[in-house]
Structure formats: C-alpha cells, structure tokens
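Quick one: this structure, given as structure tokens, is what I'll be asking you about.
Excluded from the complex is one protein chain; the other protein chains are retained at their positions.
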Amino acid sequence: MTDRQLKYFQAIHEATDLALGWDGDVLLMGLGVPGPTGIFGTTKGLQEKHGATRVIDMPSSENAMTGVALGAATRGKRPIMVHMRVDFAVLSLEPIVNQAAKWHYMYGGRMRAPLVIRMIIGRGWGQGPQHSQSLQAWFAHVPGLKVVMPSRPYDAKGMLLAAVQDDAPVIILEHRWLYNLEGPVPDGMYAAPLEGAAVLREGTDVTLAACSYMVIEAMRAAETLAGVGVSAEVVDLRSVAPLDMATLGASVAKTGRLVAADTGHAECGVSAEIVAAVSERCFASLKAAPRRIALPPIPSPTTPALADLYYPGAREIAVAALATLGRDDHVPDDPLPEGRQWRDTPDPSFTGPY
Amino acid sequence: MTDRQLKYFQAIHEATDLALGWDGDVLLMGLGVPGPTGIFGTTKGLQEKHGATRVIDMPSSENAMTGVALGAATRGKRPIMVHMRVDFAVLSLEPIVNQAAKWHYMYGGRMRAPLVIRMIIGRGWGQGPQHSQSLQAWFAHVPGLKVVMPSRPYDAKGMLLAAVQDDAPVIILEHRWLYNLEGPVPDGMYAAPLEGAAVLREGTDVTLAACSYMVIEAMRAAETLAGVGVSAEVVDLRSVAPLDMATLGASVAKTGRLVAADTGHAECGVSAEIVAAVSERCFASLKAAPRRIALPPIPSPTTPALADLYYPGAREIAVAALATLGRDDHVPDDPLPEGRQWRDTPDPSFTGPY
Amino acid sequence: MNRIRRPADLQPQEFGLVPSGTPLSGAAATDVFRQMLRIRRVEERIGERYSEQQMRCPTHLCIGHEAPPAAVCAHLRSKDLVFSNHRSHGHYLAKGADLGGMIAELYGRATGCADGKGGSQHLIDLDAGFMGSAPILASTISVGVGAAWAASLDGRDEVSAIFFGDGATEEGTFHEAMNYAAVATLPVVFICENNLYSVHSEMDIRQPPRPVAALGPAHGMPASVVDGNDAEAVWQAAGTAVARAIAGEGPSLIECVTYRWREHCGPNEDLNLGYRSKDEFGDWQADDPVERSRRAGLSAGWLDANAIAFMEAEISAEIDAAFDHAIQSPFPETGELATHIFPAAQ
Partner (left out) sequence: MNRIRRPADLQPQEFGLVPSGTPLSGAAATDVFRQMLRIRRVEERIGERYSEQQMRCPTHLCIGHEAPPAAVCAHLRSKDLVFSNHRSHGHYLAKGADLGGMIAELYGRATGCADGKGGSQHLIDLDAGFMGSAPILASTISVGVGAAWAASLDGRDEVSAIFFGDGATEEGTFHEAMNYAAVATLPVVFICENNLYSVHSEMDIRQPPRPVAALGPAHGMPASVVDGNDAEAVWQAAGTAVARAIAGEGPSLIECVTYRWREHCGPNEDLNLGYRSKDEFGDWQADDPVERSRRAGLSAGWLDANAIAFMEAEISAEIDAAFDHAIQSPFPETGELATHIFPAAQ
C-alpha cells in the first residue's frame, strides 16, 4: 500500500481527472460540475483541463438529462453524472430504473449503457428532510444496477475508475461526511473491484457489517468494544449490490454474531438485506439475534437539537454488539469536542451552509 | 361474515363509489379513470354518477398531477389517484417521497395530506420489463407513508375506505391477477384497518408470510403441504408498512419456521424486511433458517417462455417450507389447465392485451 | 384555436418551420407510398392473427398513422437514428429494420429482434439505425437527444429522429429534452403523431387549446403542424427539419395530425367503447393516408395499377415469410432467462 495520503473528495477528483484522460469518450456532467466550487471540490478545474464539450454543466432537468446520458452511453460515450444530493436524483428514477437498468436485458443484450451516476448523501447543518436522504436500498432493489458505497479514499478513487470502465449502469453513493477524511491513495490508474467486501478489522466475537459513513462509526465502535474486551470484526461492504455473501458468511461463521449498520432507514433497507441474507444462508453460524443499526422511521429533522438524536453512531453500534453477547454495559457517548454544542457537523471545519 | 360475493375489482369499485358518496371532498383522478374501461372496471361509471368535477381524467403528467393531488389534499380534499401500472408511478416519486410523506413532519404537524394512491402491479401477457414492476419495498422504506397490499376483496374494499379516511398518504398496491378473484364482501361502509396482518390459515409447522398475490400462492402451497403432512400457517401481511410484528412473532413462536413470499424482488425487498425483522426479534423461536420467495434479480422478460420460469409460485413456496423442515420432497408443479400452453395468465378469461 | 375533431378542422400552421417546397413525386413518392402500404399490410396481418393468442404481448397497431413514419424516414440515411414509443411498428419498418425479427419478437421467439425478451413494446434493430422503442411515455425522447449529443461531440453527421404521441408531450421529460436539444443545438427531429387521443382521453382534458407545435418556439426551435395523413406535407416539413439538423442548425418539431383506426392496444376496432363516434371515425377513415397517396400517385402518374398490384404481391409474400419464420422459430432456451442482466466485458 502507498503512504500517499488524499482526502476522499480529492480521490474522487483524481479518479475523474484520470478517467477523462484515459478515454476521450468519458464525459462528466451535472448541475454545477464546472462551477467554482466544483461539487465540493470533486470536479473543480476539470472543465478547464478537459474542455467544455466533455465536462458540462446542465439545466436542472434531472430526468431528461439522465436520459440524455443514457442516449450518449448507447452511442459509445461513458458519461459520469453527478447529483449534489440523492434527494435530487429522485427525479431521475424513471430513466435509471425503467430504462438504463433494463436496456441490456430487454433488448436481448444488444444495448449497452455504460453510465456512472454519483449521488451525494447529505447530512448535518440542518440539511433536513429533503437534503439528507440515503436511498441506496432503492437502487439495490433493482436488477441491472451495480450499487457501490465506498467508505475510504482508496475505494472512492478505485471504484469510480472501475465504474467508468464497466458497461453496466453503476450508482455510486458518497456520504458528505466522508469528504474530508484522509487515507492512502496510490497515484495513477488502478481499479478497485465493484464487487466484494473488505475486512477492515479482524475480530472474533462479533461482526460489524457496515457501508459508507457507518464504516467509520463501526471502526470507532470496534475501538470502544476492544476497551471492554470484545473483539469486533469490521466488514466494509463496499458494494451493496451485489452483496459479498462469501466475506460476510465467513466472518459470521467465525464470530457467530452480526450487527448491520447502514446510513439509510432500516425498513426494506440495506441493513435488512444483510440481516436477511445472513439469516437465510448462515443461520447455523448465528449464536444470537442479528441486529440492525439504521435511521429511525422518521423524516430527517432540521434543528440540530433533534438531528443529534436522529443519527445513530459508534455508541449505538457498540451497544448492539454488546447485546448480541448478552451484555448491557453502559457505553458513554464520546464527549463533544472542545467548544462544540452540537454533533451536526463531521468536524469544526464544516461550518455550513453545506 | 357475509356470504355476499364480489370480485376484487368490484370491491374496489364499490369502495370508491361509497367513498365518493360518503364525503364530497373525496376526489378520484387518474389517466383513463372516467374512460370506457374505467381502470379494469374499478372506476367505471363513477364520473357519470359523481360528476365530472370530482372524478377526473388527467394529462399524462404523473409527477405534477401528484403534486396537484397533494395541493388539493392540503386544502381539505381527499384525492384518490390511480396508476394503471406501478412503473408509471415511478415518475411521481419526488412528490410522493420528498413531499407528501414528509409534509406533516417537516412543517411541525401543521400540514396534512390525506392522499390515497392506487398502483396496479402488472403481470402476464408479455407485460415485460416496464409494465410489471412491484416496487412496494421502495415505499415501505420511506417514513411517513402507509403501504398496504390487500389480497382479498374484503380488504380491497375495506382498506381503500380506511385509506380515504386516513390523514396520512396511503399507497395501495393492487396485483392485476387478484382482480377477478371472488370473496365475501359486506355491502355498505366499513373500514378494514390499515395495520395488522391476518392469519388466513392456522398451522403449526411453518409460517408462510405473504402479501398480495403471493397470499394466493401461499394458500395453494399450504394445501400441497397438508398433503405431505406439513401444517402450514398462512399470514397475510395486508400492510407492508407498518409490518405487524405481533402477529408474525406469535406465528413464528408457534411454528419456529418462516417462509416470506413477496411479489417483488428479494434484495432490500419486503421479504428481506420480514426475514430481518423476525430474525432480529424472534431469533430464539427460529428452529431453522428462514427463507425468501421473491422475484429473481432479473428484469421481467416478455416472452411467455421465460416469464413462466420467472415467477415463483405455490410450488416454490412449498419447496422452501419443506426445506425449513429439512425435507426435500419432490413437489410437482400443478398441471396446466386443459388446452393452455402457458402460465402467463391468471385464468383463460384473461386474453390480453392487458 | 378550435379543437381538431375531424380532418376538416385541421389548419396547417408554421411556427418557423417552413416546408421544403420540393414536390413529392417520382421514385421518392413511390417509395413513400410503398412503405405506407407495407406498414398497413403488416399491421392488418398482425390484427388478423393476434386472436390466435400466439402474440402474447401488448401490441399497439399504427393503422392510420402510416404517413409520418414513411415520409419522415424517407429523408433519413441508414446512419441516422430513430427512437420510438409504444406504437412503434411503423417507425421500425420505415427505418428499414428487419420485419422477420419484429414478427418473431411479437411471437416471443428466440429469433426475435430482442430475443423475445422485449415483445412489441421493445423493438430494436441497431443495424438499421432503429435504436429502440419503449412504452413508458416520452421516455425515449431524452435518450434520442443524448444520442444526438454523442454524434455532435464526435462530429458525426447523424440525425436523431424521435417519434412520440400527443400524450407524451404532457410528460415533463419531453419539455426537459426539448430544452436541452435547443440549448446544445443538437441534430434532432421531434415528430409528434397527434392522433387526438391518449388511450381513450381526448385533448380537452389534457392540453390547452393550442397546437402542440406551439411548444417549439417556446423551447427555442422552429416547428409546424401539418396534415399527418398527407404524405407530401409531412415529407416537406421533414425535409426542412432533417436538412437543418444535418446543417448543424439544431432541432425542429413537427406535429403530424393523424388518427388511430384500431383500439389503443390490441387488434380490434373499438367503436363499441363509445369514446369516439362512428361518424368521427368515418370521416378519418375517408381521409385514409394510404388511399390519399395512392390517388395522388395515380393522378400524377408516379403510380399505376400494375405497379400497385406488384407491390401488394411482394409485400404479402414478405409478410407470409416473416410469419412463417416466426412461427417456425424456437422459443428462448431456459438459460436465456438469466443472460444479459449485466453486459459482459468487451
């Protein structure tokens, strides 16, 4: 592994830059893509570098512009479309789900739609009910889509590069709170597979299966658990469709216990799929009831006073993990950093409005 | 119970007629609602009876017309909107999910949107990839929506009447293959609760938890199972959001075994939610791995030659139930009725094109 | 504007799109007529045999709509692209796509143009530049615009012709797609086949009293309303629109007013439903686009009875062969169910 460190958003920027350089058919499009803030830095300067025909801004027409991207993809282009919020992409579900996901199949393999759609999951600073939805379960429910949620800069770059080279439509969900986190990122082209989970921490007592930002919380939870003598294994799903049941199964076979943590809602969510798939296929391995950590069935409130109660984190994961061991130790919440009243930002550098 | 028999589509028609008569604020809208075929008979003649201002056709503008219905609902109206296919309603997810589902919460309880949206799940006669999706899981994933899937004429009428009287947005998914099935339906107004599952057949060995058309298949499977000495309990979920965990839990506590059958896909689907929720909360009761019967992760093919292989039914449910008992008896498929080559219609009366 | 209910109500109107002026005559006229006749006969045959219940998929016949596909596609080169909707048979055939593959597709056979996986609502023939049809209203419109975008990015001289109905213009995505085609000055021809109905719903409850073509200028492109049963009128409007696209002058919108003869979906007539009167239907049948073209050809002399008889014979032989091919073809193998979910790496 390299010791070159990049932030998550820088890794996405680098991958996009490389992809645009790698193949002249790669296109980058989205509201504000060429703009001065460049989608939180991930597309900044790329129009200047790769040209105004290949890196384009677009009208706020999420539905048709997705169809436009699909049409370009059917003619050999490899568009990357970006949505600043998952909530906006809800307007583009028809072309994604009825069309792009099905075209290869419904035309008997004659059509290919190599389409990459990046969607950012909002959180914090009062994003509220319409700027913080985390709808990966919807996409994972639909055959014909590959759905990935990189948690580390290495995957943010490598999976985007793999997605651009894949001929299937790939949905990449990026959690806003991962953007400033740093990690090792090799330079140059490399592809991180779109399938396959990663064991980020080995353990023997309980499996913490998480995706996206919840991987960060799961790693924190594993630390806490280690402090009370519990050895937790952390599995970063990386891809939510398909799920890597081999890795999950092997981990649960070892630990016998499962906590599934997702950034979305529990009901018919990714955490439900994990628990269901493990219960179906690894039932004999399970020593205790599996648990889900996910958003409560409540729209996301805006005021920090309620948002702080809304989002589960490391503490809730640790409590659930202990429960699978029949323990109910009190787990204190990590104290608020000096001078901060709320937990509604990932770090003090994040001062809104976005 | 009454011995008055109605078909499923007649029960919906009767409920709509009664609702329109019950309260002058009830409105009925949708593409083709007043048309000569009246949404497979469910809205036929209602414009003539209740007037062209309250029973309306609409432009094919699923997105905005849903917003229009929401706007009318915020002003005291109680609109019932109908989509001939779930696939068309995909265009209206933004107003349903970002808006209607959240307005009561996000405005601190000041807004009410008593909105009923009926969506028909297509199947058969080559409905194919874009006319047969069954996306109840998407709605069940979203807080603020009530999502019901009546399987019997009694509920088709009673739950629609309950939905119209409820102040929350209610999504009703109706499977096309239920439309001609008959059952007892009391006349006059009555409400069947929007929550709560129903045990349609008692049993002791295995719980078959199903929704919508899969309840019919589950009942057939229970018959088959009885023939080989297995006592299956059939639970009709009725509502997929919320799920009735009390009834499910009690049944699994008795049987120790679970097969969840849904008309949609398995991944992050309703069958995943059932298996996950039961595994989480009733783990101690489970004697064997729970199983899911759902659509394979494949778009729906058009040719009957593949569609017949695509849809699981009573046979697959029975096989899964036997597997939970460690048995692998051969279960023959029920023979094709006299003179029929395909299983792509619910009965010979169904001769397409829809 | 008065609503169009009968052929006589139609007033052709230009919103910046002027007809080419070139008369439709000679070989060009004969070809357009032959294509219209061929589409008519294919649809009639499907209608005859549909009740055998071997074509087990929703099927939308375009009898009455023959002029727009034939007259527009007459201007298209094989490298040009066509995108279509649920009522796609005419567009598919006029673009030169394979009849055998279409009939086999309706029969759900492995030899179908989509391996049987698509049916009538999902036709495709890439070799012919028929890029696909899909039944979700207006959904292929933006896709066609995207294909035109790719062509303009690559400097390929390629036109996207996108067919859709009047109902499709009520979908927001149609407006979004028109807007982008204009913003990017793309080589697109939007063809609206306005047959006055969306399933059984007439215009009054769906659109304000203005021609669909009025949307063209509002979205930054020229448009016109033409008599969609007059092959020459469609041909002249399309001539200008295709030339503009090729010249890099951007998109155009052509509204072709026409009429559907059969039920919305399925093989039968539907006067029994009562949503349109026998009288109205009669007026439109009297305005038969195929017959009008035949009469024009006979009087202008680019057609004669022998030529027509010869065409009829050729066409019916072609149709016989296509149906035989379909019926003799195997159904897809079991293994086909799970193939083509994801594209294999190339």
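All chains are identified by letter, namely A, B and C, in their written order; residue positions are counted from 1 within each chain.
Criterion: a contact is a pair of C-beta atoms (placed from the backbone, for glycine too) under 8 Å apart; a residue touches a chain by one contact, two chains touch by 3 or more.
Given the structure is predicted, the values throughout are model-derived calculations rather than measurements.
The hidden chain, counted over the whole complex, makes contact with A, B, C. The chain that is not drawn here is touched, among residues B:P59, B:G183 or B:P346, by B:P59.
Shown as candidates are A:G24, A:P186, A:G249 or A:P297; the residue that touches the absent chain is A:P297. Of the listed positions A:A11, A:L27 or A:A64, the one in contact with the omitted chain in the full complex is A:A64.
Interface note: of A:F9, A:W125 or A:Y213, the residue touching the hidden chain in the full complex is A:W125.
The chain not shown here touches chain B at positions 27, 53-54, 58-59, 61, 63-77, 94-95, 98-99, 103-112, 114, 143-144, 146, 167-168.
In the full complex, chain A touches the hidden chain at residues 31-32, 35-37, 56-64, 87-88, 91, 125-131, 296-299, 301-306, 309-310, 342, 344, 351-354.
On the side of chain C, the interface with the absent chain consists of residues 170-176, 179, 182-183, 204-210, 214-215, 217-221, using the contact rule stated above.
By our rule, only the chains that are shown with their structure count from here on.
When chain centres are defined as mean Cα coordinates, A lies farthest from chain C.
Our note on geometry: chain A versus chain C, Cα centroid distance of 42 Å, whole angstroms. Contacts with at least two other chains are made by residues 112, 114, 116-118, 122, 134, 136, 172-173, 341 of chain C.
Each of the following residues of chain B touches two or more other chains: 63, 87, 91, 128-130, 296-299, 301-302.
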